[in-house]
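One structure follows; several queries about it will come next.
Every protein chain but one is kept in place in this view of the complex.
Presenting chain A:
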Amino acid sequence: MAAHLSYGRVNLNILREAARKELREFLDKCAGSKAIVWDEYLTGPFGLIAQYSLLKEHEVEKMFTLKAGRLPAADVKNIIFFVRPRLELMDIIAENVMGEDKQRLQRDFHILFVPRRSLLCEQRLKEQGVLGSFINMDEYTLDLIPYDGDLLSMESESAFRECYLENDQTSLYHTAKGLMTLQALYGTIPQIFGKGECARHVANMMLRMKREFAGSQNQILPVFDSLLLLDRNVDLLTPLATQLTYEGLIDEMYSITNGYVKLPPEKFTQKKQGEGGKDLPTEPKKLQLNSAEELYAEIRDKNFNAVGSVLSKKAKIISAAFEERHNAKTVGEIKQFVSQLPHMQAARSSLANHTSIAELIKDITTSESFFDKLTVEQEFMTGVDTDKVNGYIEDCIAQQNPLTKILRLVCMQSVCNNGLKQKVLDYYKREILQTYGYEHIITLSNLEKAGLLKPQTSTRNNYPTIRKTLKLWMEDINEQNPNDISYVYSGYAPLSVRLAQLLVRPGWRSIEEVLKMLPGPHFEERQQLPSGLHKKRQQGENRTTLVFFLGGVTYAEVAALRFLSQMEDGGTEYIIATTKLINGSGWINSLMDKLEAPPF
């Protein structure tokens, strides 16, 4: 069911099993039949931990979505609320519970807070007079969720906004807690590196929490050799650029949520023979995307331009395999063929799916507008005319292209120019307000606060220095057989991943100057291991580094790190963790404030 989590360098299934165990224990605490009332936001992340079958085994008979008013009728003994600790949700729960009492039905109420209990919420329930109605009040520490064999995510949508805009570091606290859980299962991580304010804060909390557990030494042989904490605001550029890996493009266009993607159904219909003529499905096609699917694992991280050839090669292999049956003569041969059939059929349907997806994407990537946008992005990244108003952006505004696209481009220009000239900035802002509406003034203010959009203060633009020192732009990239991480953006090497790469070799000391230009402190901490747990490294054995992106990571960055893991002489394998898997659009959206006036 989750075997793909255990194939990697680090068996992340342990983490998943620990989470499942905790869930089962809680469910068993509430004896008898139960109904779960879900904070809708949580259903996605929970899906990565436990399917409905697990819940069913523990007598969960009904599931509802948390909403105001009365609870739906259900003939169960227990009602369990699975919620994030938010005050507004507490009010809804209170309403639910109060409505219940009148029905004269005696049911037991429980709350499971994810990921943490909150005194504030309990206080609110108390004020509402329902605190006493709850038999169990527990917390389910779901911080880091295993997302794939080498990928952990907290699936916390608003982490970046909270940290950089609202100065609310709750998610960082959860991060530190999550890392402690991780260390409890996989051993103390001896070295911690970091860059950025949030990284510093998380590291401080980790060291502090370690002191809290002082004495109870962790006796597990460390699986991770080091941890690298990176603030998203150290590298604001990367998520703004359009990802060009297969998985990255799927996310850019159809957005992958909690490991699933919803696709327009048209391309997937004609596959079934004999059913032609039936009405077209209107429901979008939902697909799970992870390394459990062999083909997907192979192509997900490739530059999209290299995907086509792999697909056609696969197609040939599969049809050749099906042809085999004509050669099968003896009973033994036929038997062997038949035994392979399920695997082959799975491979064939997987191939069909991905061919369809690739076609969908290709329709977009070959369009002129996509090409034009990419050209402008690449101009910005190479530092061409970043200090002037860009004609393409102007035209896009005039044609009322989606606001997110505009903001992404304007922010990119600002980042690549270390801020825009006041005149240029004001021009863009005015254009945006006039075209898309004055209400976006708050959004613009947010972007400025987050540093994505800013007026140039110092005269010197340091982006070119950073670009050159870190080799962020590579001219001759090989999309088919890449030799550098820059293939993931067809030329641009993600800054964040470069930092990770340079940390291993030759070390950050060589780039001190550039590190100083990037926001926030950089640091190194060591955590003492009990003697006897020091790893004796075998010759040629790779180090394992956990890279934690605070504020989100893109699929392209993940791909770049995977590429580094696979490099023959890399010497380091990476496990990636983040608060949320993001793409530029979703990210910008999370920073927007949508104001709507009531109808007059």
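Here is the rule we go by: a residue touches a chain if its C-beta (ideal position, glycine included) is under 8 Å from a C-beta of that chain, and two chains touch if they have at least 3 such contacts; residues count from 1.
In this section, contacts and distances are computed from a predicted model.
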Identity of the absent chain, which is to be given by its UniProt protein name, from "NADH-ubiquinone oxidoreductase chain 4", "Succinate--CoA ligase [ADP/GDP-forming] subunit alpha, mitochondrial", "Vacuolar protein sorting-associated protein 16 homolog" or "DNA replication complex GINS protein PSF1": "Vacuolar protein sorting-associated protein 16 homolog"
Residue of A:53, A:282, A:399 or A:481 in touch with the missing chain, whole complex considered: A:399
Chain not shown: contacting residue from A:27, A:111 or A:205: A:205
Residue touching the undisplayed chain, where the options are A:5, A:112, A:176 or A:515: A:176
Residue among A:333, A:359 or A:439 that touches the chain left out of view: A:439
Listed residues A:286, A:313, A:430 or A:460, member touching the removed chain: A:430
Chain A residues touching the omitted chain (full complex): 85, 87-88, 116-120, 123, 166-170, 172-173, 176, 201, 204-205, 208, 211-216, 394-395, 397-400, 426, 429-431, 433-439, 441-442, 445, 593, 595-598, 600
